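Omission of a single protein chain aside, the complex is shown with its protein chains in their original locations.
Right, chain A next:
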Amino acid sequence: MTDTQSPAPLMEVRNLSKSYRVGGGHRLVAVDGISLSVMPGEMLGLVGESGCGKSTLGRCMLRLTDISAGQVMFEGRDITTLPERRLRPLRPRMQMVFQDSSACLNPRRRIGDLLAEPLRVHPGPDQRRRQAADIERRVRDLMELVSLPVAALTRYPHEFSGGQRQRINIARALALSPRLVVADEPVSALDVSVQAQIVNLFSDLRTRLGLTYVFVAHDLAVVRQVSTRVAVMYLGAIVEMGATDDVLHQPAHPYTAALTTAVPRPVVGATPPPPLGGDIPSPVNRPAGCRFHTRCPYVQDRCRMEAPVLRPIRPGHEAACHFPLPPS
């Protein structure tokens, strides 16, 4: 990322923090000083357990949530404090897909109407209102893009299965031809057999449209399938980041190692390793020093005192650990 030869990142966050006021004068730090960049065409997977701040980070990137400190850059432009009026022309280029496919679709409106709405709200490439015929053509194209029958345009959201509804949400996110799509747990509410279809759809769309994804998910196997690079989060910070298989197969941070071994694999006879003890500490009252030290099997005195920063340990692989695990 420091390499001046590489192309400009599409999305970049610098020292991004987001905290919330909670009862008793405490502050919940959901995202704690994260810096990362997303290159055009890249698929970045954000993984971590519930409460680690991965969804908040995704929302902050698109300024769906106001940030507390730091900077958000989109296409090289600082959008941190851009007023909504000036942010709106950028919105078509950055879109989001959410987990709950039915909560995102107004149950009283037909699919055709739901898909046409962003096209009516935002002007066309010539900065003029789109013609009704253009909108209709685009809506039909979108249905074809996500492999849904055009005849379904007159139906209502409840007439579709969960997987089909998620296709509709994806089609709507793609209506304005975005460059960046942030997908927040888009397959975790789906059954395995349907999940595979939607995962394939994400891969196909990337090839067809040259999209850039930030894929937020807790399922490591799903993230591996769709990501070129992963960032592992724990208690509001990135603890490890690098090329997908490098991070998942040669983890340097003990938390990543624990996370990958805890995934139950569909293989009989593989004795599961002893699980990681303890619970995730509260983000309101984070441990001092390394945020993982309360559960780390390799904890040492230095970890309790001094917080490790994310630093390169191998080319293209960063970890925030004083004593990174050697490659196996």
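The rule is simple: contacts are C-beta pairs under 8 Å (C-beta built on N, C-alpha and C of every residue); 3 or more make two chains touch, one makes a residue touch a chain; residues count from 1.
Note that in this section contacts and distances are computed from a predicted model.
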From the list "2-oxoglutarate ferredoxin oxidoreductase subunit alpha", "Oligopeptide transporter ATP-binding protein OppD", "Gas vesicle synthesis protein GvpL/GvpF" or "L-arabinose transport system permease protein AraP", give the UniProt name belonging to the chain omitted from this structure. "Oligopeptide transporter ATP-binding protein OppD"
Among A:Pro92, A:Gly112 or A:Gly163, the residue in touch with the chain that has been omitted: A:Gly163
Listed residues A:Pro149, A:Pro273 or A:Gly316, member touching the removed chain: A:Pro273
Please pick, from A:Val97, A:Leu205, A:Met241 or A:Ala257, the residue that touches the omitted chain in the full complex. A:Ala257
Any idea which of A:Arg86, A:Arg137, A:His249 or A:Arg302 touches the chain not displayed? A:His249
In the complete complex, the non-displayed chain touches which residues of chain A? 49-50, 161, 163-164, 191-197, 199-200, 203-204, 218, 220-222, 224-225, 245, 248-251, 257-270, 272-277, 279-280, 295, 325-326, 328
